[in-house]
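Every protein chain of the complex appears in place save one, which is left out.
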Amino acid sequence: MTRKLAILALMVCLISPLWAQSKPATVTIWGWRAQDVDVWKSVETALKGKGEQITIKYEVFPPTEYDSKLLVSLQGGVGPDLMYTRRLPGARTQALIDNGYITALDGLLNLSAFDPVSLSFIQANKKTWGVPFANQVVGIFYNKAIFDKFGLKEPQTWDEMVAIAETLSKNKVTPFFVAGKEAWTLAMQNAMIGVSYPGDAWIGKLAKGEAKFTDPEYVAMLKDLNALKKYFQKDFMANTTAEQDVSFAMEQVAMIFYGVWGNTNWLKTNPDLKFDFFPVPPKTKNVPAKIYTYMDGSYGLNSATKNKEAALKVLQFTASKAYGELFSKTTGEITAVKDVTMPASKPILVKCYDKMNTIASTNRYWVGSPFDAGMPSVYNILQEHMQSMYLDLITPEELAKKLQDGISTWFPAFKK
Amino acid sequence: MLKFTRFQKAIAIFFLTLLAFINLYPIGIMVLSSFKSTREIFMKPFNLPSVWRWQNYVSAWQRADFAVYFKNSILVTAISIAAILLVSSMAAYVIARFDFKGKRYIYLYLLAGLALPTRLAIIPIFLLMRSMLLLDKLSGLVIVYTAGGIAFSVFLLVNFFKKLPRDIEDSAMIDGAGPFRIYWKIDLPLLKPALVTVAMFNFIDVWNDFFFPLILLSSKAKKTIPLGLQAFFGEYTIEWDVLFAALNISVLPVLIVFLILSKQFIAGMTEGALK
Partner (left out) sequence: MRKKAYLLMLLPALLLYSLFVAYPFFSSLGLSFYDWPGIGPKKFIGFGNYRNILTGFMAPEFFRAAWHNVIFFIWSLVLSVVPGLFFAFLLAAGIKGTKFLKVIYFFPNTLAIVIVGFLWGLLLNPQWGLVNQLFKAVGLGFLAKPWLGDTKLALPTIIVVTAWRGLGFYILVYLAAIIGIDREMTEAARIDGATEMQIAGRIILPHLMPIIATTSMLKFIWTFNIFDIVYAMEGTQGGPAGSTDVLGTLFYRIAFGGLGSSQVGMGLGATVVTLIFLIVFPVSVFYVFIIEKRVERGE
């Protein structure tokens, strides 16, 4: 029955664009992603092609100020129709939900184009609060030309990676570039290593309160990581991600710990750059190598919108395969829509998308994890104290203890 | 005044030139960088550009709506400063020239504004603006800036007013001129350098502010330069050639205004902006 109806509806749409045309509407969207400007232009064109007279006004605000801007405006009743929201669990989006500023989309939209994991990042109280737009993959990106020059292969274990770094540094090539001045990159580095070493399963136990940050497995990882810093560029604590991106793009450095979103900038700076990706290798081959993936954010519907009908049409389009392809092609990032073919012109996306579907870690302790839901979060602690560890102000053991103590103050599984 | 020997003069000139160099060099780098490619900026940051790439400016201008930003920024800044000067100089005149009960407290109350971080008060300000229907309007910005500039401007202007000789005023008073007339016809013209000084300080703050436009404005057509620049930074994080060009475009008006007014401004400072 539904199928017949759907076919009927489709036919109606196809043969009668004239009377299927809705009345013109303008949908405002606010976000923090400047790279999406062209995406929304294409969405508008695509919708017009379907006979929808919808104009999209996309306003970008600086990522650091976006949340205050949104919060103030929503309380003043002058928010946008659609808004970018951060992933869950997270205090900001939770506050929007708790105070009724965004509407649950269940029943309003068909969200079958997403897999349950992507959706889980924007679900709370058993409802879905947004349409996910991107999945991020973080791990190690390396310069292929440099690896080939010294006959190096992607490492399978931590020690192989250290050996590679040693070879490179003997040949006067900087093995790693780390943007130590931007504390969040150090937190991310710690987290992406964690999923392979001590590993996915260990983090699973951690979430249940059956393991502790002070366990020997985790402390051993911190020690190895701290020992790795001799292969980072000199004075790495004073460098930024912009400098990292340029150095990597200009082939000044062999490897970086980063996310797949960086590829757009690298290729913009140096279109000839040949680079590839590998997951952080585990300490021993007994533990599988995993990658840290997370849903980046979603589009939420303002409960107070006056353009609900048009806004839902835009949202429904962003929940389609066509949108997924458009998004990945335009931004060079991985869409959150499932089973999308990544553009062949961007091999790194093909590779990362494949890894995401095969070896993504199921447990994590950085963004998009239960450890990020309270104060102080793992993220907060790592931001400050990864720097402290690298600066030898605290030992790896002390960092582990700070994590354990900080999380124990609120994390339910640690409290009992 | 000090009298230097030749030798001392030579040393003085050395140090003075050194400071001038330290002040100008980073700014020179900013100008030079805007003509280079991103690669050059990073790899040879202190060389002259191998080719002078004027197209950086063209693409910065084209990619951001600088013409619109300029119009908005100039409008907001000019009106705000005129309003600040008028409102603050009247208040400063009264505080400097008359004695009345509670004067000290009023002065103190205004000066307290020097110590307030405006960012925290943003939510009440926002709600106020909304109830006055001034959101997403440049006039809303003008009001916030005018109010925000009062504390420092009154603080500076009171000092200037106190320095003016009173005898001209007194004779005018005898001739029957009211306080406003004296303020407008006699004191203000004498205070021109002081007003320029106060205008310059406010100009720097208002022109460069990006927090209030961010919160109070939302449509593209209303954006001011710092806000536009911030968005630009977000979009072209790694295209430093265009970024530097955009930076220079935003600095240029300040430079021009400063150079035009510098004589009066320095005169105002030299007459003793601070006491």
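Remarks
Note that the chains are named A and B in the order they appear, and that numbering of residues resets to 1 at the start of each chain.
Keep in mind that, in the parts below, contacts are C-beta pairs under 8 Å (C-beta built on N, C-alpha and C of every residue); 3 or more make two chains touch, one makes a residue touch a chain.
This structure is a prediction, so every number in the text was calculated from the model and none was measured.
The chain omitted from view is touched by exactly one of B:L114, B:L133, B:I168 or B:A221, namely B:L114.
Against the chain not displayed here, subunit A makes contact via residues 63-65, 67-68, 71, 74-75, 86-87, 89-93, 95-96, 98-99, 101, 180-184, 233-240, 243, 367, 372, 374-375, 377, 379-380, 383-385, 387-388, 391, 393, 409.
Interface with the hidden chain, as seen from subunit B, comprises residues 1-4, 8-9, 12-13, 15-16, 19-20, 22-27, 29-30, 33, 42-43, 45-46, 86-88, 90-91, 93-95, 97-98, 100, 104, 106-125, 128, 143-144, 146-148, 150-151, 154, 162, 178-180, 183, 200, 204, 207-208, 210, 226, 247, 250-251, 254-255, 258-259, 262-263, 265-266, 269-275.
Please note the rule applied: only the chains that are shown with their structure count from here on.
The geometric centre of subunit A is 40 Å away from that of subunit B, both derived from CA atoms. By the touch criterion given at the top, residues 38-39, 42-43, 122-123, 126-127, 130, 135-136, 211, 214-215, 218-220, 230-231, 233-235, 237-240 of subunit B touch subunit A in their complex.
Subunit A makes touch with subunit B in their complex at residues 30, 32, 34-35, 37, 57, 59-63, 65, 68-69, 72-73, 75-78, 242-243, 245-247, 249-250, 265, 268-269.
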